[in-house]
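Yeah, one chain of the complex is gone here, protein chain that is, but the others are all in their spots.
Labels A, B and C are assigned to the chains in the order they are written; within every chain, residues are numbered from 1.
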Amino acid sequence: MSTPQIRGVIGYTITPFAADGSVDLAALGQSIERLIQSGVHAIAPLGSTGEGAYLSDSEWESVVRFSQENIAGRVPSVVSVSDLTTARTVQRAQLAQACGATAVMVLPASYWKLTETEIVDHYKAVGAAIDIPIMLYNNPGTSGTDLSVELILRILNEVKNVTMVKESTGDIQRMHRLYKATGGQVAFYNGCNPLTLEALVAGAAGWCTAAPNLIPQLNLALWDAVQKHDLEQARSLFYRQYELLEYVTRRGLPTTIKAGLKMLGLDVGAPRLPLQPLDPQGSAYLKGLLDELAVSR
Amino acid sequence: MSTPQIRGVIGYTITPFAADGSVDLAALGQSIERLIQSGVHAIAPLGSTGEGAYLSDSEWESVVRFSQENIAGRVPSVVSVSDLTTARTVQRAQLAQACGATAVMVLPASYWKLTETEIVDHYKAVGAAIDIPIMLYNNPGTSGTDLSVELILRILNEVKNVTMVKESTGDIQRMHRLYKATGGQVAFYNGCNPLTLEALVAGAAGWCTAAPNLIPQLNLALWDAVQKHDLEQARSLFYRQYELLEYVTRRGLPTTIKAGLKMLGLDVGAPRLPLQPLDPQGSAYLKGLLDELAVSR
Amino acid sequence: MSTPQIRGVIGYTITPFAADGSVDLAALGQSIERLIQSGVHAIAPLGSTGEGAYLSDSEWESVVRFSQENIAGRVPSVVSVSDLTTARTVQRAQLAQACGATAVMVLPASYWKLTETEIVDHYKAVGAAIDIPIMLYNNPGTSGTDLSVELILRILNEVKNVTMVKESTGDIQRMHRLYKATGGQVAFYNGCNPLTLEALVAGAAGWCTAAPNLIPQLNLALWDAVQKHDLEQARSLFYRQYELLEYVTRRGLPTTIKAGLKMLGLDVGAPRLPLQPLDPQGSAYLKGLLDELAVSR
Partner (left out) sequence: MSTPQIRGVIGYTITPFAADGSVDLAALGQSIERLIQSGVHAIAPLGSTGEGAYLSDSEWESVVRFSQENIAGRVPSVVSVSDLTTARTVQRAQLAQACGATAVMVLPASYWKLTETEIVDHYKAVGAAIDIPIMLYNNPGTSGTDLSVELILRILNEVKNVTMVKESTGDIQRMHRLYKATGGQVAFYNGCNPLTLEALVAGAAGWCTAAPNLIPQLNLALWDAVQKHDLEQARSLFYRQYELLEYVTRRGLPTTIKAGLKMLGLDVGAPRLPLQPLDPQGSAYLKGLLDELAVSR
């Protein structure tokens, strides 16, 4: 499999809900359009931010179809297809491929703790069922499973269409060790917003983030500054957006991004219960951050 | 709501699968019958052991209907109805009640980290939708959410049909603090097998466990010894079954209980992928433990 | 080495300081006398509670000499001799033996993380230098080093005068595993006050505690109830003293025991800086607990 062509800022979509709780495809279309117009280098539908875990099967299918039709190949797409069972993960991966996804993302979601063999075989099953690349996603905070660097290397070795790694532990040492172990040849992506400056400096191929829904120009400018090796500018841009990156990550992406989009004029509804809309205190804080960053948003 | 009548050893059912992956209701009936004949004081269908998280909605519905019909009121039942969304948890709780469940169990399952308000409101929504008691279940190892003692007390206070607490952190101090804070009046249950001796001594009203699928007489004898204040006997019985309790808990309940049941003559199939059948090394170890305990099983 | 004869409640001494910061031997004598008169089964000078880590070499020597003279063989004694260097630990152990200690206690104190070989060799060096038994002490909370059950078993095997284990992790599973691995033959002691009921039920040979400085009768009654297998009484006694046990452990033993002794009429001064006397809020809480327990203290 050739080196993946996905580099840069990968923007995550939210999944808008109407007042009656159904998926609001019209608003989804608008949010995708905003992301693409802002200049992100790729789009990632149905990720954690997209509340993929809270959708029914039929909702999930309608969102993936609609998203791919609206992206329409203008930028690459990475569809999150993770599910608790292997069978359903495979079905979702096949559906994503059929809809034209550039790649799929797989988190080793679990209820029971999985053995290493079970994890590897899960990736093998997905890999065997599709022809597009897989981005392995490590995020123990949401999945409950922490993939060690050694295990990631083993999966990279045994499942040939796993060609990308999204690291969200927040521990930069994982990236250092992936880089060293593969001679800088594996494409790794930063999934922890407040670590972005360092991850890019350490060699990350991209930044997986929901922040471009709110501050795309600042996100893209940070990416560009690092690419130009303009360290002074990169540091300044990073600290400028740091509090927002830290807050949306800590407080929860669907909750904060949906609140922020409404502040910016796009009503995408509330997250799905048990998740609740951002409370007044959080909203005031987020509003303050957005106002402060408004000039160069 | 009156004090719950559920005391003693609460046996968890597995969910058998046929070779084609479908639910094997005939085997489920046999496993329920074994548990009831063994003398357990209550039955808990569709818990963690029952792979409830891995079932489709229609499978889940067929299992709860079939289980309640087969239990047929001979012992109380506690049906696990947890789901990632509040809406589906409510639906499952209502279905369990309609099928005749004595109580439901609710784990604050989550993908995104929930605020305390979101957790309380989740329990309130379930509580308002049903008339039977709720057993609150705290198990950060599977749910990713650790309910502090303070939060549990708040839920007990604000949601009147939450009358029981199943604690599975493995930290006996949680039970001490629940006991002290409620003057010994809240019914708490042990969900951590290798902590059973201590939890019962500390005042637990019951023991939620899948072990009676394999060694019911030892489990019940331990319960009885503590009730009779026969400390010498209780300690001896506990250490006798300790390694098995520790192993099935550490290695995963669906995996080990299904393997053990087959060794004991009841084929309930494999757990659902990504979970795999117990490997040869684990099987040999489990077989050794079961053989050793065979006399007084 | 024969089975140690130390069983029961092992009372820890504080180290009183005069207003000028020097050791107050007169007050030390009184506190030792109080402990012995209360009926504790053994005395442990210079432990964590005794601020051994904060004493100069000459202070340490004067305290061990004075303590042993005042205990005068009326009960067994276990002297804590831990130091960051092996050389000084050996010197202290030899001095303790020369002064008549029944046994010494050794915590693998460390600044740099030690390898398993370094830990084993540390115990070997102490063991080779003395003829009395060693109580191995595991308390990662103060030492920074957590001795696994496997490593403890290795040390028990390789250093013949390590015959006792004091476990202070607060994790009852460590005691279960020690018990099972040695067929109940190793003498283990509880060092985590709020775990006492369970540790004794699980088979602990004793309870290492500073609480008898304040509530000796309750501590001894709990021990006796478990020895008589009176579970109802043991549970009741444990929960009665639970809040005090939990508080002194969590808030720090030198700080709280010194404050409590003053409330009970024995002025032993303040702990040594950076430790400060208990603040007014803590003092009010502790006073309330002591008053409540006063009848059966």
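To be clear about the criterion, a residue touches a chain if its C-beta (ideal position, glycine included) is under 8 Å from a C-beta of that chain, and two chains touch if they have at least 3 such contacts.
Since the model is a prediction, treat every value here as computed from it, not as a measurement.
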Which displayed chains the unshown chain touches: A, C
Among C:Gln37, C:Thr142, C:Gln185 or C:Gln227, residue touching the chain not depicted: C:Thr142
Identified contact with the non-displayed chain, of A:Leu35, A:Leu136 or A:Leu195: A:Leu195
Footprint left on chain C by the chain that the document does not show: 21, 48, 51, 53-54, 84-87, 108, 110-115, 117-119, 121-122, 125, 141-142, 144, 252-255, 272-276, 279
Contacts of chain A with the absent chain, listed as residue ranges: 170, 172-173, 176, 179-180, 184, 194-195, 197-198, 201-203, 226, 229-232, 234-235, 239, 242-243, 246
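Methods note: only the chains that are shown with their structure count from here on.
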Length of the line joining the C-alpha centres of chain A and chain C, rounded to whole Å: 52
Cα-centroid distance, chain A relative to chain B, in whole angstrom: 35
Whole-Å gap between the CA centroids of chain B and chain C: 39
Residues within chain C bordering two or more other chains: none
